[in-house]
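Every protein chain except one is present and positioned as in the full complex.
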Amino acid sequence: MGELVKMVVVLSVICGASGFVLSNLKEYTAPLIEMQVLTYEQKPAIERIFAEMENDPVADRRRFEIPGRDMPVTVFPIMKNGKLAAVALEGFGQGYSGDVSIMVGIDPQRDALIGISPAKMQETPGIGSRIAEPKFTDQFAGARFQDARSKADGGKIDAVSGATVSSGAVFQAVSGVLANYGAIKSDILKTWKSGD
Amino acid sequence: MIRMWKEFSKGLWKELPPFRLMLGLCPTLAVTASANDGLGMGAAVIFVLTLSNVLISLVRKIIPQKVRIACYIAIAATLVVVVELLMQAFAYPLYQSLGIFVPLIVVNCIILGRAEAFAGKNPVHLALVDGLGIGIGYMISLTFLGSLREVLGKGTWFGHPVMWDGFEPFGFMVMAPGAFIALGLIVGAMNFLNMRMAKKKAQGALQEMDGCAACGGCAMATKSREL
Partner (left out) sequence: MNYAALFVSAIFVNNIVLAQYLGQCPYVGCSKEKGVAFGMGTAVVFVIFMATGITWLFQTYVLNPFNLGYLQTIAFILVIAALVQFVEMFLKKVIPPLYRSLGIFLPLITTNCAVLGVAVLVQRKEYDLITSLLYALFTSLGFLLALMLMSGIRERLETVRAPRAMRGTPTALIMAGIMSLAFLAFKGMIE
């Protein structure tokens, strides 16, 4: 009996100590981890869309609330000559294995896409992963909002043949971003001064 | 002092974990496509192994025999989560390229094997040098295998080009078959060297390094749980 009590006590003490250490460490590392994720996943995607920018879009990012939604939307501003040249927003679509995350660059003056670039995906190498190739993504450059969907859906973009699911994930992500952008566009333009 | 040196140095040759004891093979094969990943994995294992050895040695007298393996696993798993968090916060690219092999450090036979075979029975200072020695041996092994595969498979070392112009990399070295074959040849070479050394000293037969030593550490650790 005494031994049983000892066993339970020792195990509980170890688990308690472990929980205490880990929850504190989690608190401490959470902001650092968020920053690392943004720097190594979102930032390279933004840099692939915009060749030149004078600010750090990750450091200048801002969150916007959409009325009636729980999750705020993060917007990355791209500045040129001290004025807002473009914004980048991240969108998600259900891919072949897990979520596909797509960074979408938007020109607020012309209401058109500047380009898209995948930030995170685990699609099948060689097949689904072709949604990351310029042959597919370049079609989005300069596309007007209503054209940024698949031809089957009335848009002007060719899906990647043989990778229907992965292409669908990109279209889903882009249309999600455009819907979010439409809801917060006026807030964005109030926050950063745009050109002209 | 001599004893401490002995415990430290055994991890560097005699009990070199992946090549001699056949322990911790999964990460040895999986994260050695580049020297950098091998080094990072090795560093993570040094951290977990040294601290788990020290902690286990500290509490070895109050842990009841029956639940000691559960305690070892809990301690090792806690340290692995610490490594996961720190790696995400300070070395995110490494965390991405090591993938699921970071959480899998907890089932690396080396950790539980050393806990059961050494740290659970020896005082703190010896457990510390034992963990450091085995950990450093492991890191050197992974970095060595990683360098070999990266240089032959990509023509680079730690990302820098090292081979002559016009060198055509053996792409298969950085894929799975290359990992198995390179490891097999290294283990064979180690056996050969040991046989030569044993002959020179003209003493004792070479201890056959058998595959089942692979299960040995794990088996020993888990079987004794039933007692």
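Per-chain residue numbering starts at 1, and chain names A and B are given in the order in which the chains are listed.
Keep this in mind: contacts are C-beta pairs under 8 Å (C-beta built on N, C-alpha and C of every residue); 3 or more make two chains touch, one makes a residue touch a chain.
Quick caveat, the model's predicted, so the values are computed rather than measured.
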For a quick check of understanding: of B:L25, B:A91 or B:M163, which residue touches the chain that isn't displayed? B:L25
Would you indicate which residue among B:V106, B:I136 or B:V174 is in contact with the undisplayed chain? B:V106
Out of B:A35, B:L51, B:L85 or B:L142, which residue would touch the omitted chain in the full complex? B:L85
In the full complex, which residues of subunit A touch the absent chain? 18, 22, 26, 96-99, 122, 124, 126-128, 162-163
Taking the full complex into account, what residues of subunit B touch the chain not shown? 22-23, 25-30, 70, 73-74, 77-78, 80-81, 84-85, 99-100, 103-104, 106-109, 112, 172, 175-181, 183-185, 187-189, 191-192, 195, 208-216, 218-219, 221-223, 225-226
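Following the convention adopted for this analysis, only the chains that are shown with their structure count from here on.
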Touching residues (chain side subunit A, partner subunit B) in the complex: 3, 6-7, 10-11, 14-15, 18, 21-22, 25-26, 29, 32-33, 36-37, 39-40
Contacting residues of subunit B [partner subunit A, same complex]: 59, 62-64, 66-67, 70-71, 74-75, 77-78, 81-82, 85-86, 88-90, 92-93, 96
